[in-house]
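All protein chains but one are shown in place.
Moving on to chain A:
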Amino acid sequence: MIENVVTVKLPVGESLVICKNRHEPAAAGTKKLKRLCIVSGTHGDELEGQCVCYFLNRILKENPQHLNGIVDIYPALNPMGIDTIQRGFPGFDLDMNRIFPGSADGAPTEWVASRLMDEFAGADFAIDIHASNIFLREIPQVRVNITTADSLVRYAKMLDVDFVWVHQASTVLESTLAHSLNSIGVKTLVVEAGVGMRITVDYCQRLTNGILNLMKNEGMWTGPVRPVSAPIISLDRAVSFVNASVPGVFIPSVRHSDNVKRGEEFGTIVDPLTGEVRQKCVSEVDGLLFTLREYPIVNEGSLIARILQEASR
């Protein structure tokens, strides 16, 4: 059933509407059902979640007999951003994923954030689907703050991703949706996969399968699930960052998600005016190239790659 969960009137004859599609068993009776929220579209330029929401809505709609829990699917928390190809909430300065838990007395976006928190409160799980940005391509991964790793990594492993990145805590990240929901007891996993403004269908299919797998493990789904891959967990491994030390045009010489060796060149930054190679991008570790620059133009400092170091033998 489709419901409007937040409505804000806009200046000229239109409303901003955030919708959800609720799936629940036809005859639940009085049994307390687990509830899962699938959340996407906080950043208007991250579209992989749109495909996942489509796949999941379709499967749940066509197979209601296998559903044994409540699944609320919110494809677009920032519908105006998606429609106008903007990462942020149009007309608002702050990143929507840096204003949670929001404020009832704040600006419209902060008010929307507070209404969304009310909406998600009480759910057992939430999966917040992001998709990198337009600059970087990511392998399917779940990002977990180290403060919540003990309780969340076991669920992250169920999502059919390649990698679970347990990252350090940071004060600024306390204003994300995931942190705010975890703080009120909604187990929330953040998924990053693919690249901004594009859809990577096979990643979306895998993540859909992973969500069904999590539901099956939690007794919310009795339908078929394909075997999921066992992700690499970053806990005991270092992540090596490669940033541009010069501006120019980045040209990769390997494929995203390749393994690279220490000292291996995986791309160059070139100057199209002089024809010179300005920087050879070289890995400092043996490892998995899980993030690779997609947008070619780089400033000094632009992130080129992240490499997950191989486990020490």
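Points to keep in mind about this one:
Operating definition for what follows: a contact is a pair of C-beta atoms (placed from the backbone, for glycine too) under 8 Å apart; a residue touches a chain by one contact, two chains touch by 3 or more; residues count from 1.
Following the convention adopted for this analysis, contacts and distances are computed from a predicted model.
One chain of the complex is hidden; its UniProt record names it "Succinylglutamate desuccinylase", one of "Cytochrome c oxidase accessory protein CcoG", "tRNA uridine-5-carboxymethylaminomethyl(34) synthesis enzyme MnmG", "ABC transporter ATP-binding protein" or "Succinylglutamate desuccinylase".
Checked against the hidden chain, the listed residues A:17, A:246 or A:311 yield one contact partner: A:246. Looking at A:24, A:124, A:174 or A:218, the residue that reaches the missing chain in the full complex is A:174. Of the listed positions A:10, A:251 or A:311, the one in contact with the omitted chain in the full complex is A:10. The residue from A:71, A:99 or A:144 that touches the chain not shown here is A:99. Against the chain not shown here, chain A presents residues 8-13, 16, 87-88, 92-94, 98-99, 105-108, 111, 133, 135, 171-175, 241, 243, 246-249, 271-272, 297-303.
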